[in-house]
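Missing here: one protein chain of the complex. Every other protein chain is in place.
Note that the chains are named A, B and C in the order they appear, and that numbering of residues resets to 1 at the start of each chain.
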Amino acid sequence: MSSVLTSLGPEGMPIDLTIVLATIGLIIIILTVLGNRSKYLAMGLASGGFAFGIIFIALQALGFFSSSSSLPYSVPIVTDVVTTDWVSYIFGIAILIVAFLVGLTVVDYFTDESNVTTFYALLIFTTIGALLLAFSTDLLMMFVAWELMSIPSYVLTGFKKKDPASNEAAVKYFLVSAFASAVLLYGISLIYLLTGTTSIYGNSVGTTIVSVSSGYGPVGILALTFLLAGFGIKLAAVPFHMWIPDAYQGAPTIVSGLLSTATKGATFAPAARIFFVIFSFSTFQHDWSLTFAVLAVLSMTLGNFAALTQKSVTRILAYSSIGQAGYILIGFAAGSILGLTGSFFHILNYASMQVCAFLAVALIIQGTRSDNLDTFNGLGKRMTLAPIALTLSLLALGGFPPLSGFWSKLTLFLSAINSNLAWLAVVGIINSFVSIAFYVRIVKHMYLDQAPSDTRLPETNGFRVALIIAVLIIVATGVYPYPLYQLAYTAARSFLASASIIPALLRSVFL
Amino acid sequence: MVEPILIQAVLVPIILSPVAYFLGKRYGSKSAWFTFVVLLYSTLLLLYAASHSLPPEQYSFFPQSLAGSPLLSSIGIVGFYLDGISLPFALTIYIICTAVALYSVPYMKHRIFEQEGMVTEVVTASPNSKQPQQSESIMPNKTGAVTVTETGEARYAEPTENQRTNERFALYFALYLLYSAGMMGTVLSTNLIELYFFFEFMLIPSYFLIAEFGYGARGRISLMYLLWTHIGALLMLLGFLTIGTVTSTFVFNPPPAGAVTALAAATGLIPWIVFAIIVGLFVKLAAPPLHIWLPYAHAEAPTPISALLSPAMIGIGGYIVIRILTLLLPTAYQDIDMGIAVWGLITMYYGGLMALAQDDIKRLFAYSSISQMGYIIFGIGTATSLGVSGAAFQFVSHGTAKAVLFMIAGLIIVRAGGLRSIKQMGGLSTKLPICAVCATIAFLGLLGFPETNGFQSEWLIFAGGLQRAALGGSSGQIWLVISILAVLSTALTSVYALWTMKRVFFGKLPEHLSKVSEGSAYMLAPIIFLAALTILLGVFPGLIDGPLFHTVAGLPITLPNLP
Amino acid sequence: MAFSLSSCSDLIPNLVWMVPIIGGALSVLAAGFGDRARNYVAIATGFVTALTATLLLLLPEFTTYTLGGGIWDITHVCGVQETWISTPLFTIQAGVLVDPLTAVLALTVSWVSFLILVYSLGYMKGERNLTRYYFLMNFFIGNMLLIVMSDNFLLLFLGWEGVGYCSYALIGFWHSDEMKYWVGTHGETTAGVPEAYSPTNAGMKAFIMTRIGDIAFLVGILLIFAYAHTFDFYKLVQNTSWASDLAASGLLVPAAILIFGGAVGKSAQFPLHEWLPDAMAGPTSVSALIHAATMVNAGVFLVGTVGPIFLIASASLGTGVMFPFFATVAAIGAFTALLAASQAMVHDEVKKVLAYSTVSQIGYMMLGLGVAGLSAPADFSIGFTAGFFHLISQALFKAGLFMCAGWLIHVTESKYASQMGGLRKELKITFIAMMIVALSLAGFPPLSGFWSKDAILGAALQAGGISTIFYIVGIVTALMTAFYSIRLIGIIFAGKKSENIENLEAKGHHIHEAPGTMWVPYVILAGATLVIGILAPIFLQQSLGSLFSKYLANLGVVSPYSFNLGSEALSLSIGFGISVLGIFIAYLAYIRRSISPVAVVNSSPVIYGFYHFFLHRWYINAFYYKVIVYPISRGTTWIFRNFEQKVIEPVNIGAPEFGSDVSGLLRRIQTGIEEEYLFAFGIGIALLIIIFFLFGYVTI
Partner (left out) sequence: MVPLIDYLIVSSILFVIGVYGLVSKGNALRLFFAIEIVVNAANLNLVAFSRYLTPAGYAAEGQTFALFSIAIAAAEAAVGLAIVLVVFRLHKNVDVFGLRKLKN
């Protein structure tokens, strides 16, 4: 089996994966249309698809590892619309794991919805979008993938048709996101003007037009601005974050989990490609690096501080997600191998931590029927797995050893100091401290406060499996961070090698 | 081939903590013996390592594939090293942890039954005070195990353990093992990241221990404890990361070649590094004004945990300061030594004076710990081999003495129904003779009484200060003055120590304490053991001094040594 | 080398201090076999200790040793050392040292201790917790002997603090603080400061006050250590370069005075003397042992040990370098003698009078040692010998006085002299014994007190110069001493029985003589003071004098003993006259009762003023409380309430509040209106453009 998969070759991998997943999605839709609405069949198909994807990518990656004694740090310039580099592997695995985990919980979560199978179909399509976003190396492909990821996710957000909150969230998300798409498109058009191609690896701004005529500087700046704003929406970077808390709170909680990890994580991939490859020209690099730093500071500060006094747990997680985006941006701002290692590593960890937190909260909300922090009181006595999973994921988000978040945050702060951005590390550390306050606050409510009643709340099997897997990932990475760390490091190193960033301008002290 | 001794000492408790949990669920308080045996085993490992003076153990966490990046691969180098400086810290921590594990049995029985509402707190109304002294959250008398006599005393038949209490014990002992191992890892580590890892690692179990089993507003206080120590740790981390960036490695013991010179060359960064590390760790050491979390945390923690927090945990800050300053930042160290010493002096006096104003016995001990940390800080500040060794020794002496005192406070809490107010104590020496003797020994240890280890450490510290004065130079006079002031602070220690002795153990026995008795050997044996250790190390200080000075004399920093 | 130090068998010298400590522990074990076993073990320990101390004189290493003709001739000191603390940087050798000073003091301490232990058998009969008592007594003796035997400062400090602890614990022996054990009179205040102290309070006061002296002592020895890198007495004498280094830093005399600070605290000298009167809250046997005969003399021993060391060490720096040190010692001694004697004249509590008297007598000893240093180097041993002779003599008669007082207090159930009276018939033995020891205190020939006190005064007179002032103070004090000793005897034994006694007898309490275990010890002590007094001319000159002068010569302070009774006739006769004068006045006032003391006091406001001044302890105690104790205890509470809780703690509340405020502010942006979200988006774009234009590299 493995030989068959690897024989498909790395080049065709994204397409193969898309085909497989899309086929599964179509089968689910067709079955639904034909009247077979078996939730478990859909779940089995979807999970199978996701699992296949994970294994597929993992085998490709392992093949990479085993094929050569030295790691493939240098990757040829890709002119195709999709690529299979280490960056896409990282994002692909993160997205698929999240989708897999969310997929496991859907049936248990939507107990009173009739069209759960549709949810699976939409989940698969949004996952495909996210995957292609991570794989794409062409602006056109990227835009299509972006929309493929976004459009199903609007529906997922408003999936609870009868729930006004869900609808409100969907409208808010949709309007902001559509606007972001438009702005992004406008930015892409300007890039097209500057480079004359839609291929990301085709040409960079600096080497084509700007170098010929400096009069295009403002156009480049506008393009940067629009792209940053467009991506900022999905990245939850302040000040493009406004929809996040509302949408996450209103959406079905497992969808919030998906949005905050898969779609958000996937967006970092094109962002990295566009800024590091297209805008690798030195002056632009300085500019976006500074902007990332500013956005990082704003995101961390606003996200963490605003979460301090929240009463709604989903909103806390939403704000936390904004703050975490800020941490990831630190690595982008640092712009070094170390920085990108940190960012990629944190994206991986963040995906598992955040999805774990959201799934646990989803399970809890199913029991308590409220996401108010006070209803979390004494949950430790009423449930077993969910509070433990939530606690571990929150502590991991807070960066406590020996959990996964610790290592990636460590790398991020180190990279900031390493790139002479010590002030950014200071801000990051202060924020990390502030974030502990509200993470631990949730833990405190769950374990230390008096429960309103002693009745035990149900814990369903789908959630159980998903939470256990997520917790295992968090703890295992925390205890032995090497494999994922190495993955992130390899990705960052090969990515920067492929990007034509001028080494002399890297602010890294070493590496 | 390195013998995997020290890594066992750290990891065995961590790995076995789930076992402790399951045993606890099954056997309740009896599972303490498991915890005890695990910690004893680890302690014996330490003793073995100490007696064979093993080389540093190093384990590579990240394989060599990151070899292109020395900094990144150095994150993954996990080292454990027991040398003369870490030995006193490590042994003290594990010995106290081991002893307190048994002590926990009756104490946590009391606390858990109380929390589960199986025992009503004895209302300790004294005829003198209008308001009866009660601790928080007196649960309704659910099991009827308590009968309150007309005089206001409560007598309780020992409730039996059930599934619910077993789970609590299980949680306690599992966290206890994690906490102990976290402290140990910090002390043995040879890598800055590893150090930070364990430094934070001990925080979470201790947070839960305070939050779950503490008193008063335990939720708020444990959070305060967590946040304060966490920000200190983060500051320290900033310093560590900068050091790593400058030296391209995180391994600090033994300091890699060129690291010290590289650091010394980074003149612009040095002040920031030093600031981050010193201030970050002084939060842990509770040097005023960074101390405010400590009285709350120590007072409201369950007493066995207080007996670990204060004697074992906070002093680790001093250990790290010694390590980092002497190994990596020798020049910066000598630039700021007097500042540290003066800060230590302030800490001594401030803690001592505040201790005088306390009524809650555990708070008093907490402030006393602050004062004692001042000695450690002062010893480090002298930047002499005598002073630094004295500071390390002081950790031992304070550890044994304060552990005894906290355990005695706990014994009083258990036996006198949660009584903590000193105003309502008195004359207890007739009821608790062994405790009175041990408390005396411990207090004498605190005030630097010869024949206890307190003296052996304190004279080294003061001799360090006076040695600086003897070295002369422009600052000789100032060193003379601050050293004399430092010695004078032992008078303050005597005042609060003896005054507390008098108020707790002497005088007339109040009516409400007439039923107090000393009780179980679980509690007395650890108290007696540590009190005996206090005296043993006072009479034979060479047990600590020998290895300690051996290492300090060999530190790669030119501490003023005796010729 | 200026001296010789031979090694000797370490068994006996080590046994001297170990026996009581081990015996103390054994007595605790023996308590398991019953009270009787415990008592016997404790007392047997005392006896064995005394025997081992005596064996010191038989050590074969004392090369020339004869007891014939009343001549001791110990010229050698011997010591044994073991490594105590061994580090790569320094090694501390510790061991015992036997020299004449040691031997004499060990003998005195151990035999007096033994007698007091025997006395305790009777005195403490029926008390509870005697295991603790006997353990602490023996532990005390061990530590006291450790002070005496130790050969370095660090080990000495061990014993030094050890006795301090025992003193603390024994003063507070009756730790439940029942009213009857309090010292001082209830309700009496001085300037608002209560004059009555509970035993535990008094113990605490004693410990803390002596500790202040000890801190000075510790600083002193650590200063020496910082320069000399050793604590060892003989190494300090051997290589004296440390002294010149210290002197170069201007710290030689301060270091010496700091060490003297330890002596000031332990020996209750001004300004740290106020603890001793209150220490009388302990059992009388404790007062006799610790606060009269032994521990309080440790300070004198310390000065006697360090004085010669400093003298020798500073010899190369020129004479007179140590003058400020010895002048301080003498001045403090003289002043304390006067201060305490004046208070002893007016107090009514028997034990307090004796306590003041002790303070005063130790002042004399300090005076003697100080004067030794002030006199010509050749005459050093005169004052030195006088000081230590007075130490021995005072140990004997003061222990005797206390023991007698103990029985009196027990039998009359009152601690006030005025509530006794006319007891000479019922308590014949006690009366005679107490009379002898009191006369010795009063300096009446031929008792030992007469010789020893006059030896000190003679030395002062002979030293001349500034010492003449000390001599005059000493003479005045001697008058007071004679007065208050006989006053005490007069009030207790002469005249009619007091109301208290009559009440007691009416109740059926029979005033009876002490049991044998009690009276035999104090009779022995009375006998000893008499015998030594009679033998004094030989004892002082031939034995003690020659012993010490040879010892000092061995150390390097060369001075053949030249004290001569004949040449000191002037001093002796003045001393005798003063003593008789004092005794006579007291006789008139308290035995013949031809003068009414009350009338004298009330006769003039000046005398009345002095009376009150003395009675209120010169207001020194009150001053300490008002200036130090109360401000500290109130100040800490004030700081706690107003700084800790109002300035520092608000950070805990303030920081989260700040966080909440910021959080609230940030959350207010989140209005829920989609419109504004899109607006924020627009602002974001504008913000980015502004950032680029303001801070960007790309030029527009």
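Points worth noting:
In this section, a residue touches a chain if its C-beta (ideal position, glycine included) is under 8 Å from a C-beta of that chain, and two chains touch if they have at least 3 such contacts.
The shown structure was predicted, so the numbers you read here are calculated from the model rather than taken from an experiment.
Looking at the complex as a whole, the chain kept out of the display touches A, C. Residue A:179 is the one among A:50, A:89, A:119 or A:179 that touches the chain not shown. Between the chain not shown and the residues A:14, A:49, A:250 or A:428, the one that touches is A:250.
Residue A:167 is the one among A:115, A:167 or A:384 that touches the chain missing from this view. Where chain C meets the missing chain, the touching residues are 667-668, 670-675, 678-679, 682. In the full complex, chain A touches the hidden chain at residues 139-140, 143-144, 147, 150-151, 154-155, 158, 161-162, 164-165, 167-172, 174-175, 178-179, 181-183, 185-186, 188-190, 192-193, 196-198, 245-247, 249-250.
One rule holds for everything that comes next: only the chains that are shown with their structure count from here on.
Pairs B-C and A-C differ in how many C-beta pairs touch across them, and the larger number is found at B-C. Look at where the CA atoms of chain A average out and do the same for chain B: the two points lie 42 Å apart.
Chain C has its Cα centroid 37 Å from the Cα centroid of chain B.
Taking the mean of the C-alpha atoms as each chain's centre, chain A and chain C sit 78 Å apart. The multi-chain contact residues of chain A, meaning those touching 2 or more other chains, are 437.
Among the residues of chain C, none is in touch with two or more other chains.
Partner chain C is touched in their complex by these residues of chain A: 171-172, 175-176, 179-180, 183, 214, 217-218, 220-222, 224-226, 228-229, 232-233, 238-240, 242-243, 245-246, 282-284, 286-287, 290-291, 294, 302, 305-310, 434, 437. Of all the residues in chain C, the ones that touch chain B in their complex are 84-90, 154, 157-158, 160-162, 165, 168-169, 172, 175-178, 198, 200-201, 203-204, 207-208, 211-212, 215, 218-219, 222-223, 225-227, 229, 245, 249, 251, 632-633, 635-637, 639-641, 644, 648-649, 651-652.
Chain A contributes residues 71, 337-338, 341, 395, 400-402, 406, 410, 413-414, 417-418, 422, 425-426, 429-430, 432-433, 436-437, 440-441, 444, 447-449, 480, 482, 485-486, 489, 509-511 to its touches with chain B in the complex.
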